[in-house]
Every structure is written in C-alpha cells, then in structure tokens.
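Following this message is one structure expressed as structure tokens.
Every protein chain but one is kept in place in this view of the complex.
On to subunit A.
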Amino acid sequence: MASRLSFSNRAGWLMALPGFGLIALFVILPFVLAFVLSFTNQRLVSPNPTEWVGLSNYQSLLGLGVLHLEPERDEAGQVVTDENGAPEYPRLRSYTRNNPDYPHLQGKSEWFSFDWGNGRTYVLASDVVFMKAIVNTLIFVAVVAPVQAGLALVLALLINQRLRGINIFRTVYFMPVVVSIVVVSLLWRFIYAEDGLLNNLLSGLTFGAFDGPDWLGNPRTALGAIIGMSIWQAVGFHMVIWLSGLQTISPTLYEAGAIEGASRWQTFRYITWPGLRNTAVLILIVITMQAFALFAQIDVMTKGGPLDSTQTIVFQAVQRGYGKQDISSGATISVFLFVLVLSISLLQRWLTRERR
C-alpha cells in the first residue's frame, strides 16, 4: 500500500504502456464514445447526419407515469363486472394513444398495476421492455451472486483434500468453464426442451408422477432455468479462486486448531472463513459484474422471451444497437448499466470494508 506513483521509474511505465494502451483503446475510449453517443441520435445505418438530442434517449428509456382509474359504471352507478365478478376497467390504450387530455401518457404502456382505494393504479413506463429487463437482471444478480459463490465454496472445500484422483474431480467441475458459453447454452436448450433430458429424468425418478413444464417456454420458469444453468456453468471458475484462497491459509493454523480440539465447524468459522476474507470480497464483486453482463444464454436460449420474462439489460443494449440499428439507444443503456454496476460495486466495497 505504500507504493506511490512516481516518474523516476521510466522502465516500469514503459512496460505498463502496452496494457494501458490496450485498455485505453478498447475499454476507456468506447465508454467515452458511448457516453457521448447517448446524447445524440446516432444510427448504425443511416445517410442522415447525427444530431444532438440532449436527454431524450434517457427520457424515452426511463420515463414513468402513474394513472389511477375508477372501474367502469353502468347508468345506475353500479360497477360493471366481468364473468368472474372482477370489476372492469376502461382499456388503457384509450388513455395512452392519441388522447389529448393525457399528453404526458402518450406512447406509455402498462408496466404493472395494483388495486388501491376504489380503483386501480397503473404504473406506466415509456419502455416497459427495458423496465422488465432491469428487474430480471437484478433478480438474476441477487440469486446468482450468493448461490454461485456459496456453491463454489462448497466445491472448493470438497476438492481441497489429499485424495487419490482428486484432480479428476477438479477437472470435471472446471470443465463447463472452458466450454464456450454458446455451446453450453445450445446443449441446455435441448436439456430444457418439453420432452428433453431434464423432464425425462425427472419423470423417470418419480416413476412418471412428475410432468415437467416447458422450462424455457413458460414465463414462470424461464428465468429460473437460465439462472440454474448459468450457476452450473460458471461455478467451476469461482471454485478455483476459492481453492487458491484456501491454499494460502497456513497449515499451522489448522494444526493449532486441531490441538485445541476445535470441531470442524469451529475450524471453518474461526480459521478458514477469516482467511478467505479477501477472496470472498473479490469473488462477490466479480460474480456481480459478470452476472450483470448476462447476454449469451439469453441470445441463444430465449431471445428475451417468453413474454419478456428473460429480457436483460445487456441483451436489450445489443438488440437496440445492432438489431434495431439504434446505436444511441444502445449506448444509453450501456451508460445506465455502467452507473448501476459502479454504484452496486461501491456499495459492496463499503459493506465489506475492514472495520477497525
């Protein structure tokens, strides 16, 4: 921690130059470009000149509105109900499409709604798909970060033993990491198919009692299926990092613990876990950042569907930038993601800081 940047060691700077140069060219410059482009109407394919548009990209991405509606009433003042007895509401499109009384709702559509008081409150968004992408990404991160880190730690503890053939287990757990994520995703698409491997396995294990769902075709299971597969795919990578952390803990501590008569739990709680502190911080931050970048699985397995249940922020950025040729919108999403990840990483740093 005591080293300071100095200008005396020219050789050191010279050696760092290729690395710094590449980072500047491929990370910093594109980010600056994305930031600038998010205030323009830059297109991927267009003969029209680019213009500054101020914050309108951010407005159309993040715009929200609220509308409170009363149920429809017939002439007698009674609430009109449908066949299930639920009150009927006027169609939202009559408010959000070309209605001069509600100019602030033009083009917005329903994100979600809840009953409140005598009526129903609708939360409207300019870009419902993006709102769903944010929520899905946050759910993905919130599940994957702790589960993947925990599972990787368990695996690391299991393979951190002197056993004959332990390298075979290390290789097996690490294998999915070195296979291309696109290939893995394709394979899992077959595994998750309605009459695929997983459902056959489950129905075999339960003697046909379990009739598996169409994992990727059902909005309720699709995101969970992708979470499960993603955890499985990358758990080996973090297992190796945990393992390296485990092996830096001095064996003398364990010997001392054994002499003191510590139980296995006590050994883990008071020797292993404190020794893994820095590794844990690293793994948590790395998984969080990787999880926010969720893209390949979505692109190969679901394309964001069914019914937007697996839309994610990065998938939307690519969809808009390349698919819909709207570079400025893709850039806006990238800037938004940068701010989001940065603030969460800073929060994590602060929460896991060393308290003295």
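Just so we're on the same page, a contact is a pair of C-beta atoms (placed from the backbone, for glycine too) under 8 Å apart; a residue touches a chain by one contact, two chains touch by 3 or more; residues count from 1.
One rule holds for everything that comes next: contacts and distances are computed from a predicted model.
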| item | value |
| --- | --- |
| Candidate names "Molybdopterin converting factor, small subunit", "Animal haem peroxidase", "Cell shape-determining protein MreC" or "Sugar binding protein"; UniProt protein name, chain not shown | "Sugar binding protein" |
| Which of A:135, A:151, A:177 or A:193 contacts the chain that the document leaves out | A:193 |
| Touching the absent chain when the full complex is considered, from A:13, A:26 or A:322 | A:322 |
| Residues from subunit A at the interface with the omitted partner, ascending | 41, 43-48, 60, 91-93, 97, 107, 109-110, 128, 189-190, 193-196, 214, 216-219, 303-308, 319, 322-326 |
